[in-house]
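Removed from the display is one protein chain of the complex; every other protein chain stays in position.
Labels run A and B following the written order; every chain starts at residue 1.
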Amino acid sequence: MKKSPQQDKLEALLRSSKLSACGFLGEDKRSLWEIIDADATELERLGRTREDVAARMQELTDQAVPALGDWVKVGKMFQVCVDDNRGMIPCPWPHAVRCLKRITTIHHLKTGKTVRWSDLNIHLIKEHGFFEGKGAPFRIEPKDLVDSIFAS
Amino acid sequence: MTFGGHMIHLVVILFASVFTENILLARFLGMCSFLSVSRQVKTAVGLGFAVVFVMTFTVALDWLAFQYILQPFHLEFFRFILFIIIIAAFVQFVEMVIERYSPALYQTLGIFLPLITVNCAILGASLFMVIRDYNLAEGIAFGLGSGIGWMLAIVAMAGIREKLTTARIPAGLQGPGITLIIAGLMALAFIGFTGVLSGR
């Protein structure tokens, strides 16, 4: 199907490795909008909105930031660690958003599951409903994410 | 016909091509970009203007080519090839001109030009113009009207789809599915205009 030029440009940028190694779409052959629509459906099935999810992710990140890279216990269930790297990564969408290269890892003590995200992931989910393509290094499966961060 | 009668006739053609014979919703031409470039109103408006512009001018150019090249040599059956060549060349030319003289316009309108070289609505408008035996003025009115009609349809669709982003749509109908259903409903609505005006 034809795409608008802006859409073409955005998808080309996401597929390229210009901003992030291996790009944002990974091996995913689906178009950007198919990916976003599919994840939106999945998220709805899980009964969460992307704002909820992003807010909770931000909350967990914020709690671990003051520890400067050490593991912090948050609540009874999690160990959270925020790893800061130097430099900024711009959002691929055409607006002036840049995120710190900050990676939050959460370790669920009971299930032993680990999920990680970068600050850019939070922005992409909140503003663009984008969880990245399958096979991309920072792809987050909505189900894994929701299961982990909302567990009590 | 008097001059006033002429003008009224042209206005009738214009309105008929916008509403009763909307090239998109009554003839289903130019569906491809209609389905895929209707996610945002802003983009749809840009593409719509590009279509209005290109359609008006190519109908006029194609009319001239048909009248003065094809008819004298009895080569009417070649109109498909000739029209496509002319449309492609025209679009290329316009793209170059606006890139040079108006970078701002190029960013809003010019980037859509390559996309509509192969839009079937553009070729369709020229072919209808031949079938209906329009003269130059009627052809231009028809081209302009069809362009506006196309733009109207895609902008309306984009508006609906922007609202749809917050709606709950069954998984199997997401994307092109729901868009086609909406296009069908819009076409039904436009049937309401049938018989009000006729451009023929």
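Definition applied: contacts are C-beta pairs under 8 Å (C-beta built on N, C-alpha and C of every residue); 3 or more make two chains touch, one makes a residue touch a chain.
Just so it is clear, contacts and distances are computed from a predicted model.
Engineer: What is the protein name, per UniProt, of the chain that does not appear here: "Oxidoreductase", "ATP-binding cassette domain-containing protein", "Cytochrome c55X" or "GntR family transcriptional regulator"?
Structural biologist: In UniProt, the chain that is not shown appears as "Oxidoreductase".
Engineer: Who touches the missing chain here, B:45, B:82, B:137 or B:182?
Structural biologist: B:82
Engineer: By the contact definition given up top, give the residues of chain A that touch the hidden chain.
Structural biologist: 9, 13, 16-22, 65-71, 82-88, 90-96, 98, 100-103, 137-138
Engineer: For chain B, enumerate the residues touching the unshown chain of the complex.
Structural biologist: Output for chain B: 65, 69-70, 73-75, 78, 81-82, 85-86, 89, 92-93, 96-97, 99-100, 103-104, 107-108.
Definition applied: only the chains that are shown with their structure count from here on.
Engineer: What residues on chain A touch chain B, complex-wise?
Structural biologist: Result: residues 1-7, 33-34, 37, 41, 44 of chain A touch chain B.
Engineer: Quick one: in the complex, what on chain B touches chain A?
Structural biologist: 32-33, 35-37, 39, 43, 47, 111-112, 114-115, 168, 171, 174-176
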